[in-house]
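One chain of protein is taken out of this complex; the other chains stay put.
Order of writing sets the chain letters: A and B. Residues in each chain are counted from 1.
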Amino acid sequence: MPPLATIETRGLIRRFDRREALGGVDLSVAPGDCLAIFGPNGAGKTTLLRLLAGLLNPSGGTASIGGVALPAGPAARAQVGLISHHSMLYPALTARENVEFAARLHGLADPRTSAESALARLGVLDRADVPVRVLSRGLQQRVSIARAFVHAPRVVLLDEPYTGLDAVGAAALSSALEGLKSGGAALVLVTHHLDEGLAIATHVAVMRDGRFVLHERRDAIDPASFAGQYRALVGVAG
Amino acid sequence: MGATARPDGGGSAASVTRDAALAQLDRPYGAVFWVAIAAVIATLVRIAYFTPIEASQGPAQKIFYIHVPAAVTALYLAFALMAVASVLYLWLRDPKLDRVAATSAEVGLAFTTVVLVTGPLWAKPVWGTWWSGDARLTSTLFLWLIILGYLILRQAVEDRAQRARYSAVLAILAGLLIPFIHLSVYLFRTLHPQPIVLKPSAPSLPPEMLATLLMSFASFALLFVALLRARYRLATIADGGLADGTASERDG
Partner (left out) sequence: MSEPPGVIAAAWAIARKDLTVELRTRAAFLSAAVFSVLAAAIFLYTWDPTAVASIDLAPGVLWVIFTFAGLLGLNRSFSAELADRAIDGLLIAPVRREAVFLGKAFANLIFVLGVQVVAIPTVVLFYNLSLGWGASAAIAGITVLASVGLVAVGTLFSAMAVNTRLAELLLPVLALPFFVPVVTAAAQATVLVINGRPLSGAVDWMRVLVAFDLVFVPACTMAYPFTIES
């Protein structure tokens, strides 16, 4: 049984040229937790996710995944799955080929079967053998999610995954996320959809100008008043 | 001056140093530059009036005193500095090193252009061909093209850290390439003997000519250093002045 992962950052800073995109972020996401991060464009949410994914290195502070400090080598990336608003797919390849390729890159023993079950879980197995560019945006997004989940990651980073999903797709995604959570994965979800985020989150944060301006347990939030609270936190300057 | 905001406060010693450094930026062309200009002028005078005319080649041979030192400066000063600064940049990620490499490339381009212009100007009257195709000239041509490519690459990348990384990789690979260019030209000429052109024959130069050559080397080297400093200071201003933030200026 692989070690359960925790995502942990202390005073995390990331600079581009002289601009501070992350100005000191503290968070801790335990197995089975889901941290939902809301915030306006340019708040640093994508930078935070890319950093946790290992695509960027910290400029200051510390970050660790499963106890391994970032920046970490290739092996540490094995337990991370990333979904961004780009599909990260090859348009000329089929859904099956895309997900199998991801499975192979993770060294899965049976890439074909793993790909099939990932595609089935997202409800796209019946369209598995057409080139991805032919699929609608919503179906592409589901294939992209299957691709990210095929290796059963312990840490899942999601950057606005509900964008472009219809009700069926959103339900499939939420159910897949719940499955991962109960399997002990740690999730960080960046989204504009307050309702969907609150529905699945165990912790909630609001980000502005590279910092958390709110960071609470989900059960401390009143869903009815949260929208107003959020607008107040980011509305004026954001 | 640039619109760099000066932080207020700080100890008096720190602000004296800051002011001195900022004042330097106001005068990129300092004493070194004018000494270098004087040295180059003196060298040109010496070349024209105080150096004997070479017997077989005539007055056109005097271009040699500009051509060879410019080539040496371009390759062994400018390009070497570019390559070394690039290696150090990839190791230390200090943007100043990237600035040094880029500045060296620009000044190096100027010297390389001088070589490529004086080469044919010398070859045509003396040997009857514009392009002598010898090892040094061909290598310099490629150096010119590589430096030009380096500067074009920098123009094409907007993100500062990415530009620095890409430039550094190019400069280092170019450093590996130069020996292959030399080798290819050498092999080519061995298999296709061509009229013997550039034979600088430095060891067998009479003393006055050797002295002129050395003087030229020295003044070109000095000019290179002066131009480098001036250009570097101008680049520092363009990048937004000194790093007056608390953290060290490191890339990515």
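As a convention for this text, a residue touches a chain if its C-beta (ideal position, glycine included) is under 8 Å from a C-beta of that chain, and two chains touch if they have at least 3 such contacts.
As the structure is a prediction and not an experimental result, all values here were calculated from the model.
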item	value
Touch criterion as defined above, residue of A:30, A:108, A:170 or A:198 at the omitted chain	A:108
Contacting the left-out chain in the complete assembly, out of A:13, A:89, A:118 or A:234	A:89
Residue of B:92, B:145 or B:210 in touch with the missing chain, whole complex considered	B:145
Absent-chain interface as seen on subunit B, which is shown	90, 142, 145-146, 148-149, 152-153, 156-158, 161-162, 165-166, 168-170, 172-174, 176-177, 180-181, 183-184, 187-188, 191, 252
Absent chain, residues of subunit A that touch it	2, 53-57, 71, 74-78, 80, 82, 84, 86-93, 97, 101-102, 104-109, 131, 147, 151
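What we mean here is this: only the chains that are shown with their structure count from here on.
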item	value
Centre distance in Å when subunit A and subunit B are each reduced to the mean of their C-alpha atoms	49
Residues of subunit A touching subunit B in the complex	15-18, 56-57, 59-60
Contacting residues of subunit B [partner subunit A, same complex]	159-161, 240, 245, 247, 250, 252
